[in-house]
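With one protein chain removed, the remaining protein chains of the complex are shown where they sit.
As written, the chains take the letters A and B, and residue 1 is the first residue of each chain.
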Amino acid sequence: MREDDARAQSALEQAMDDQVLTGRTSRRRFVGRSAGAALMATGLASVLSACGITGTATKNVEQLEQEAADVRHPKVPIGNWTFSNWPLYMDKSVLTAFNRKYGGKVKYVEDINDNNDFFGKVRQQLTQDKPIGRDIVVLTDPMASRWVRSGFVTPYDFRNVPNRDNLVSTLQSISYDPKRQFTLPFQSGAIGIGYDIRATGRELTSMKEFFNPEFKGKCTMLAEPYDSASSVLIMQGKNPANATIDDMLGAVEFIADAAGKGQFRRFTGNDYTTDLTKGNVELVMAYSGDMVQLQADNPNLRFAYPEEGAVLFTDNLMLPANVAHPYAAETMLNYLYEPDVAAKLCAYINYISPVSGIREILEKSDPDIAKNELIFPTDEIRERLKVYPSLSTIEEQRMYEAMAKVTGA
Amino acid sequence: MATQTLPTDPAAPHVPGVAPSAGAPRRDREPGRGRRWLLGVWSTLAILFLVAPILFMIVFSFNDNQGRFNFEWRGFTLKHWADPFANADLAKALENSLLIAVLSTVVATAMGTLLAIALVRHRFRGRTPTDFFVFLPMASPEVVMGASLLAMFLVLGVGTGFGTILVAHIMFSISYVVVTVKSRLEGMDPHIEEAAKDLGAGEVSTFFRVTLPTIAPGVAAAAVLAFALSIDDYIVTSFNAGQTQTFPLYIFGATKQGVPPQVNVLSTMLLILVLGLMLLNVVVQRRLAARDRAARA
Partner (left out) sequence: MSLSRRRKMLPWWFALPGLLWLIVFFAVPILNQVSVSLMSGDPEKGYELTWSFATYWDAIRDYHAQFTRSFGYAGAATLIDFVIAFPLAYFIAYKAGRFKGLWLLLVILPFFVSQVMRTASWQLILNDQGWLVARMQDVGIVADDGRFLATGKAVIFGISYNFLPFMVLPIYATLDRIDRRLIEAASDLYCSRWTAFRKVTLPLAVPGIFAGSLLVFIPACGDYINSSILGSSNTTMIGNVIQSKFLNILDYPTAAALSFILMGVILLGIAIYGRVLGTKNLTELAG
């Protein structure tokens, strides 16, 4: 490919030299030449894309599981390795302590702002079976699922992660990774009702409030269909975990009807936070972890787990395919599952930790956090938490297309 | 004349030390007082409009916020200013941004200036298509440039990171440099250069002694523009950044999780730095002009 590039360049220079050396050429000849150069550039471009765009065809799950059973990552020195995560999603002192304890140096980058954006950036390396230069990435359930079923992951060696036994029982199995061979939860959160009690004048408990004419134009809905459509399914009494694409499209349709009547002021990502704090809206579909932070500045803001149930989303630690430093990554996974470390992290991030036994630790060090229902949901609430459906890549595309029509893009 | 109008002019900016301008051009029939006043007010309002969100941002760098978000005023504090580099990633991102901006400015300004000179001063064949071609990047949506560049890097197996961001920034800056320098060159009398050549100066010395000094203000303006385009680019950068963080990338990521007040602090510091450099430039130029005048007198 580089050779072609060089050849095209030298040909171009040749053309320019010719042009100059022959002196007075007719205008027509020049036009011919520049057309030639343009053709050359097109030729180069078509070489670039001759192979088309590789798809993310699904791998054989049994084959993957077989690989996972055989995986063995011997103990090696930690060295320099890379951990990619979301912004403000890590207590940096945990990293320093890790370096001190195990040696080596972790390059910690906060370059994941959005699951889809991130995937768009590394997609081509993954489909060409090349390393992406990261040893751990943190991805939310649907994207984690896509990576697992496309074979973009490396299974981790259980022997190097004995602390995985500390994973809470409710998360020990998930549809796309029933034995947790490829993913390990980092943090979880719930999607629920965020509101300003001064504005509403009453407590809200039902998802139905989002479709209540009382809040017409005064509420926001999440633009991510996995979040909003799954929540609507729960409201309708269905479990999103085993929903089909048609169920999801039906839910999107339901949202579209309300949107058409002007029910929602906006469709948002995390940016509903400004609309709620500034009083532009009274009711938002919110992520629990954001609400903990918003309450620190404004105690009138409330978060409720909907009585019908709520979506529990999980961000997962994963080793990408062709990972360069699997042992270092596994050592970090194991470290993050030490209850003391997990407790420290939980106190910093304020999302729901997947590590069991940390509440007892926090009751001593940080009783406010240990008492917070948004961080430690009661058993009764936990029973009402549901996970996302698992869809194929093509079904996902259909769902996103339908939702884009509703959000105007 | 100037002494009568300027200082009493309510439209004059309220800056301490306003003095009548000795160099103000003489004008006959000044427009009515009312209209002049209106023009000044309008301009002041326009400037206020431009800087309002910046002032807002600076104010909130002093906000004593409690959670991760910095939306609501909770009282004055200096705690974020006490340790502006507390967030190491943010500081690193700013460092990357500055470095990329400086490097891409230098390269793009050099290439763009030469290209502009070729386009304006030389009637070579293929000038018009070249002209049009140089203009094209300005007419392309950033998302297209970013995505297609990434596709090429991936196919060629070039790892994305600091280098690819730099390449991309130079690419989209060149056209703006060309356009800015060109307009300066077009306003310049070509006979001066011809005269220099007639007097025996070679191409090279004409370029360095005549052309370059004349277009220097245009080149400087182009450099400022290139720097500004680079330091604030989000879209193209986001596609080609790999693991390298830049300041805008960090901010965009943070808007999803709550922008830490250190962002406000560092943005303000960056602003002060740029402001300082530009004021310095103004002072130096004024000195030079004064020396010029003194030499002529």
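One rule holds in what follows: contacts are C-beta pairs under 8 Å (C-beta built on N, C-alpha and C of every residue); 3 or more make two chains touch, one makes a residue touch a chain.
It should be emphasised that the depicted structure is a prediction, and the values quoted were computed from it without experimental measurement.
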Candidates B:I100, B:I117 or B:I215 - the one touching the absent chain: B:I117
Option touching the unshown chain, where A:G103, A:G279 or A:P367 are the choices: A:G279
Sole contact to the chain not displayed, among B:A52, B:L99, B:A216 or B:L288: B:A52
Interface with the unshown chain - residue positions in subunit A: 5, 9, 12, 16, 19-21, 23, 41-42, 44-46, 48-50, 52-58, 114, 116-117, 120, 127, 217, 259, 264-267, 271, 274-275, 278-280, 392-394, 397, 400-401, 404, 406-409
On subunit B, residues whose C-beta touches the chain left out of the figure: 2, 6, 9, 11-13, 15, 18-21, 23-25, 27-29, 31, 36, 39-40, 42-43, 46-47, 49-54, 56-57, 71, 110-112, 114-115, 117-119, 121-122, 124, 127-128, 130-145, 147-149, 151-152, 167-168, 170-171, 174-175, 178-180, 182-183, 186-187, 203, 224, 228, 231-232, 234, 247-248, 251-252, 255, 259, 263, 267, 270-271, 274-275, 278-279, 282
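Here is the rule we use: only the chains that are shown with their structure count from here on.
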Distance from subunit B to subunit A - Cα centre to Cα centre, in angstrom: 36
Subunit A - residues contacting subunit B, complex: 1-2, 5, 19, 25, 27, 30, 33-34, 48-49, 82, 84, 86-89, 92, 107-111, 113-114, 117, 120-121, 124-125, 128, 133-134, 269-271, 273-274, 277-278, 290, 292-298
In the complex with subunit A, residue positions of subunit B that touch it: 65-69, 71-72, 74, 88-89, 125-126, 129, 150-152, 154-157, 159-160, 238-239, 241-243, 245, 249-250, 252-258, 260
